[in-house]
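Note that one protein chain of the assembly has been removed; the remaining protein chains are unaltered in position.
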Amino acid sequence: MKHYFPNMGQIKYAGPNTDNQLAYRFYDPDKIVLGKTMAEHLRIAVCYWHTFCANGADPFGAATRNFSWQHDTPLKAAEQKLDAAFEFFIKLNVPFFTFHDRDLAPEGDNFAASVDNLKHMVDLTQNKIETTGIKLLWGTANCFSHPRYMAGAATNPDPEIFAYAAAQVKYAMEATKTLSGENYLIWGGREGYETLLNTNLKQELAQLERFLNLVVEHKHKIGFKGTLLLEPKPCEPTKHQYDFDCANVYAFLQKTGLEKEFKINIEANHATLAKHSFEHEIVYAITNDIFGSVDINRGDPQLGWDTDQFPNSVEEISCIIYNILQHDGFTTGGFNFDAKLRRQSVDLEDLFYAHIGGIDVLAKSLLVAADMLAENHLQDLVTNRYKNWQDKLGHEILTGHHSLDSLTDEIVTQAIEPTPVSGHQELYENIVNQYLWKDKN
Amino acid sequence: MKHYFPNMGQIKYAGPNTDNQLAYRFYDPDKIVLGKTMAEHLRIAVCYWHTFCANGADPFGAATRNFSWQHDTPLKAAEQKLDAAFEFFIKLNVPFFTFHDRDLAPEGDNFAASVDNLKHMVDLTQNKIETTGIKLLWGTANCFSHPRYMAGAATNPDPEIFAYAAAQVKYAMEATKTLSGENYLIWGGREGYETLLNTNLKQELAQLERFLNLVVEHKHKIGFKGTLLLEPKPCEPTKHQYDFDCANVYAFLQKTGLEKEFKINIEANHATLAKHSFEHEIVYAITNDIFGSVDINRGDPQLGWDTDQFPNSVEEISCIIYNILQHDGFTTGGFNFDAKLRRQSVDLEDLFYAHIGGIDVLAKSLLVAADMLAENHLQDLVTNRYKNWQDKLGHEILTGHHSLDSLTDEIVTQAIEPTPVSGHQELYENIVNQYLWKDKN
Amino acid sequence: MKHYFPNMGQIKYAGPNTDNQLAYRFYDPDKIVLGKTMAEHLRIAVCYWHTFCANGADPFGAATRNFSWQHDTPLKAAEQKLDAAFEFFIKLNVPFFTFHDRDLAPEGDNFAASVDNLKHMVDLTQNKIETTGIKLLWGTANCFSHPRYMAGAATNPDPEIFAYAAAQVKYAMEATKTLSGENYLIWGGREGYETLLNTNLKQELAQLERFLNLVVEHKHKIGFKGTLLLEPKPCEPTKHQYDFDCANVYAFLQKTGLEKEFKINIEANHATLAKHSFEHEIVYAITNDIFGSVDINRGDPQLGWDTDQFPNSVEEISCIIYNILQHDGFTTGGFNFDAKLRRQSVDLEDLFYAHIGGIDVLAKSLLVAADMLAENHLQDLVTNRYKNWQDKLGHEILTGHHSLDSLTDEIVTQAIEPTPVSGHQELYENIVNQYLWKDKN
Partner (left out) sequence: MKHYFPNMGQIKYAGPNTDNQLAYRFYDPDKIVLGKTMAEHLRIAVCYWHTFCANGADPFGAATRNFSWQHDTPLKAAEQKLDAAFEFFIKLNVPFFTFHDRDLAPEGDNFAASVDNLKHMVDLTQNKIETTGIKLLWGTANCFSHPRYMAGAATNPDPEIFAYAAAQVKYAMEATKTLSGENYLIWGGREGYETLLNTNLKQELAQLERFLNLVVEHKHKIGFKGTLLLEPKPCEPTKHQYDFDCANVYAFLQKTGLEKEFKINIEANHATLAKHSFEHEIVYAITNDIFGSVDINRGDPQLGWDTDQFPNSVEEISCIIYNILQHDGFTTGGFNFDAKLRRQSVDLEDLFYAHIGGIDVLAKSLLVAADMLAENHLQDLVTNRYKNWQDKLGHEILTGHHSLDSLTDEIVTQAIEPTPVSGHQELYENIVNQYLWKDKN
C-alpha cells in the first residue's frame, strides 16, 4: 500500500521536556488518571473534512494545498483519502474519527449514483475499522454545501428538497450504523434565514420539527443504538441559524417533545460566536442534561467568523474538562477536532504539528483538571457559598412551603436586613492558577 | 400646583412639514389607521426611571442634570417627581407610564419603612391616575440596585435575600394591581453570574424556578388580571444573565412548566446585545406565542453596552410594527420608552425633544407598516415562495405520512433532482424601500 | 453580438410611486441638484468581480450561479464577460466601472502568459470604452487570491514574491492608464499577519514602504494623472491587516512621507468591521484631507465578516452624502458598488434588482442631503455651538498666545467656573428625520 506520510513515524509520548516537535509531551494514552486511561477520558477524534478534504481556499483566495490523495478522479481520490486518513489516525494514535457522507464519498451525477458511491466507500471503511480498531465517533450528512440546499434542507421552501435531504440522511444514518458509530449528528448549516423578509418562520420550524421526528423514527426503526446529536451555531453560513446556541436548541426540543431524543454537540468556536463563553455552553448543557459531545477548536477573539483553529489554551480547556469530569465525563461523546490548518500551513508535517499540539493541550488540561478535582478545593468553596440553602429557611423555600406572603412575614417579623457576602472572584481565579502553575502536574 | 415644565405647552400634531421642534410631525393620536386609532395601536408609555430619576451620571463621571424635582429629601422629592411626571405625560399626551417600585418611592431605613414609602406614593399615584386617565402599562420591582442584591435576588446564595426580594415583589405586584397596571414585569438584572467558578448553576436555576412560581401563585391569589412579563438581556450588569434572550427564557419556562404564565417584554437594545436583530426577537416571540410587550429604544452598533438611546430609525421600526400588526398588534403590551437622554442633554427641553422624536418614529413607522400590510405585496411573495408545501408531497410530509424510507422512494423512483429557486432578497428589500419612500404615506 | 440579458431593457427613471421593479424611483441621471447632475454628483461605478465573476460559492457551499458568460475556457469566457459587462453597464445606465486585472483577464500558465491575456483584454476593453463612453473609475491588481500571495505580496517573507507582485502591479497600472482610469487602487488583502509569532513586523513594514514608493515612482514615470488610492480593511482574509482603518493608513503614510501621494478609498463594510461607523471614516478622511473614493455597500450588524450587501438605508447614506457634499463632493472618486448578490439570488434579474435598489438609495440620499445643505439648519446649529472660539479667549488660545500658566491666570483671576451647555443630540437627530420624512423631497 502506498504511504501518504512516508517521512512520518509513529507519534509517541516523550514527556514535557522533549525538544521533539513530533512527539507528545502530555498525551500518554494508557496513563491512568482518576481511574481511567487518558484515552478513555478524552475519546479523541480526528475529523475527515478539515484534515483530509480541505485545501486552504478561502473567500479571497484559491487552494494552497494539494496533498497527494487529492489529485485523482473523485472516487479514486476518495479511496486514496481513506488510506491516507487511516495511516494518519494510526500514526497519531487516536481512537476515533468523524465524517460527513460527502467527505467519505463524492456526490454522483444523480441521487442513485451518490448512494452507490457512499456504499462503496462505506464497505472500504468498514474493512479499515475492522483491521485497525479505530472507531467512528459520529457520522453526519452534508446537507448544506450543494446548491440545492442553498435555502435550507429541512427548512427549504421546496418540499422536494426536504425529501432529498431526508433520503440523504437515511443513507448517512445507515452508514453510521454499519460503521458502528457511537453517535449520529445533525448540524443545520443552512437551516436558518438570510432575511426575515422572505421567510415564514412558523412554516420553517414546523418543517424542522417534522424532519427531526423522521430522524428519530428512523433511528428506532433501524435499531441504531447511538446518541442523536444536534450542533448549535448562531450564524455562518446563514445570517441566522435556528440552532443559535444550546438554549435555542433546548427550547425547540422541548416545544416539539424531543428533549429526550437528542443531546448537544458543543463546538467551542460556535459558542463564542454566539456571545457565550465555551464554558458557559458546556455548563448549560450539563445542567439541563443535554450534554453530548464536543467539537474542540478555538476562534479568534478579534474575528467574527468560525476560524476553527486548533485549541492551544490549557488555561481555558482545563476548566472545560473540570466541568465535564464533575459530570462523570463523556458517555458516547468525545473530543472531536473540528479544527483546520491555517491556509499558510501547506506541509504534510503541519497536519501533525496541529493535531499533536491540540491533543497535548487536552492531555495537559486533563491532568490539571484531575488535580483540581482530586483536592476539591474549589468545589468546597462553592458548596460553602450556598450552605444556607441547606438550613431551615432555604429548605422550606425550595420545597414549596412558602408564598410571597409568608416570606414577607419572615422579613417583617424578624426584621431581616441581609448583609451581602463577598463573591471572592479573584480568589477563585487565583486558585485555578495555583493548579495550573504548580511545579508538578 | 407647581409647574415643572413651565415653558412647555401641550405637544400637538402639526404635520410632516412643520418647523416646530416641539410638535408631532406624525403622531396624531386619534387618527384611524387600519381600523384603530394610532394611540390604540402604539400604546405608548413613558418610563419613570430614565425620564425622571436619571441624572446623567455614568461610570466615568458625575451627574450632569439636577432637575427641580430632584433636590429635596427623598420622600418629598418623590412627591414632586410624581407631579412632574404627570405634568410631562399630559403635555406629551401619552396614554401610559411604567415604573419600578424604587422609582416611585425611595427605599427606607428598613423594609417596613420602604413599604410605608411605597404605600404613600401609590396612594398619590392612584389619585393622579384617576384624575388624568393616564394608565399604568406595567410595574416592576427593582431587585438589582441595592447592594444586598449584588449576587442576585432569586438566585442569591443567601436564602434571606431571596426572601427579601420575595417580600419586595409582593408589594410591587400589589401596587401594580392597585394602580390597574395592565402587566407586571420581571427583569432579572442580577440573576446571572460573574464567574462560573463560584457558581452552582443548577442550584441557582432551582431557586429561580421557585421564585417565578411564587409570583404566579401570588398573581392568582390576589386576582391580578394583567399579564406577567419576563424581560431578556444577555449581560450587563452581570457577565451572564440567565434570561439571555427570548430562546433562553422560553427554554427555561418550558422546563419549569411556566410557558403559559409568562409573556416576553422585548427590548431593542437587549436584542442587539444578544447578537440578534431586534426584528428576530420580535418574530421569534410571536412565532412561539410568547410575545408580550416592547421596550423601545436603540443601541449603538459600535458600542457593547446598553446605550438605551431613543429610537430614530423609521426604516427599522417599520418592519417591527409590520410584524406586530400581522400578529394583530398588542393585547396588554405596548411600546415603552426605555430610553434615556444622552448625558450632555441637560435641558428640560431635551426630555421633550427626545420623546417627541421617538414617538414620531413610531407613528411614521405605523403608517408605513399599515401601507405595506394593506397592499399585501410582501406577504403575497412570501406565501408564493412556500406554495409547494400546500401540494401533495408537502402536505403528506407535514401531516406525518412519510418516513425517511418513503421519502427516499419518492426521490429514487421519480429521479427527483430539485432545482434551487432564487430567494430574491434584494427585491424584497427594494419593496420595503418602495413603501418607505413613496411620495405620500 | 450575443445578448446576455435578453429579457432586460433599458432601466429608466419612473418616479417614486412606480410599481415597476425594473425602473429607477429616484435616480434621474440628468436631474440637476445643487448645480450639478445626479450622475456628476454620484459618479456611480459597477464592479467587475462581484457582478460578473462571482458565482455564489461560500466557505460552506459550492457555486449557485452559472451565468452564460461563465461557461467557456478562461480567455473565451473573459471575452464574453466583457460583452456581458458592457451590456449591463449600458442597460443600467451607469457611467463607470472598476476591475482587478484578474477579473478582466485570467491568470495564464506563467507570468508572460498572464501579461498576454491582460493585454488582449485591455485592447478589447479600450474599444468598448471608446464606443460606449463608459469610463473606468479605477483599476487594481489582485495580489491576494493566488497561493503565491498567501503570506502577502509586498510584505511576503520571500523577495521574489515581492518582485512578482511589483511586476503584476506595473501592468495593472499601465492598463489603467491605457483605459484612462481616473484612479489606481491598492488593497492589501494579504498585507498583514495571521500570527505575530512568525512575523517580523518591522521588516514587513519596511517592505510595504518600499513597495508603495515603487508605485508612486512608476506613476510619475509613466505620466499617469489619476489618483492613487489605498483601501483600509481591518481583517479578512488575514487576522490583522496593516491598513486596518483610515487612521492606520494615515499614520503609515505620514511615517513614510507618502501622505501627499495617496488618498483613501473607504468601504462602508470595512469601516464597520473596524468598529467605526461608516460616517466616522468618511469624516476622518475628509478632515485629514485624505478622502478619495467610496466602495459603497453595507454589512450586517450581527455578522463579523464582510457581507458586502447592497446599501439599502437612505437614513445612513443621506448623512454620508451630506458630509461629502459639504466637502464639495468627489474629485476623481465616486461611489463604486463593491456589493454582491446574496448566494440565493441566482437569477439574472437579481443583478438588476440589486443595483437598481442600491442606486436609488444613493439618489434619494442625495436629494435628502441636498435639502439639508440648502437650508443649512444643522450647520448653523453646529457653528453656533462653537461660536465662543471666535471670541477673544478662544482666538488667543488657538493662535498660540497662551500657556498653561497664562490660562491658569485667566481661571484664577476671573474666578471662572464654566457651566456645561446641552449637546442637544436628540434635537439634531430629530432634525435629520425632519428632512428624511418631510412630504416632498
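Residue numbering begins at 1 within each chain, and the chains themselves are lettered A, B and C in the order written.
Here, contacts are C-beta pairs under 8 Å (C-beta built on N, C-alpha and C of every residue); 3 or more make two chains touch, one makes a residue touch a chain.
Since the model is a prediction, treat every value here as computed from it, not as a measurement.
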Hidden-chain contact residue, picked from the options C:22, C:77 or C:247 | C:247
Which listed residue (C:58, C:79 or C:279) would be found touching the missing chain in the intact complex?
-> C:279
Contact with the hidden chain (one of B:194, B:347 or B:375) | B:194
Could I get the residues of chain C that touch the absent chain, sorted low to high?
-> 110-112, 147-151, 157-164, 166-167, 169-171, 173, 194-203, 205-207, 210, 213-215, 217-218, 221, 234, 240, 244-245, 247-248, 250-251, 254-255, 274-277, 279-280, 283-284, 287-288, 319, 323, 378, 381-383, 385-386, 388-389, 391, 393-394, 397-398, 400, 402-405, 407-408, 410-412, 415-421, 423-425, 428-429, 432
In terms of residues, what is the contact footprint of the unshown chain on chain B?
-> 56, 58-64, 144-147, 149-151, 189-190, 194-195, 235-237, 239-240, 273, 300, 302-305, 342-344, 346
Residues from chain A at the interface with the omitted partner, ascending | 16-17, 21, 25-26, 64, 272, 275-277, 301-302, 310, 312-315, 341-342, 344-347, 349-350, 353-354, 356-357, 360-361, 364, 420-427, 429-434, 436-440
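As a working rule, only the chains that are shown with their structure count from here on.
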Whole-Å gap between the CA centroids of chain B and chain C | 38
Whole-Å gap separating chain A and chain B, where each centre is the average of the chain's CA atoms | 36
In chain B, residues with contacts to at least two other chains = 275-277, 420-421, 423-425, 429, 432
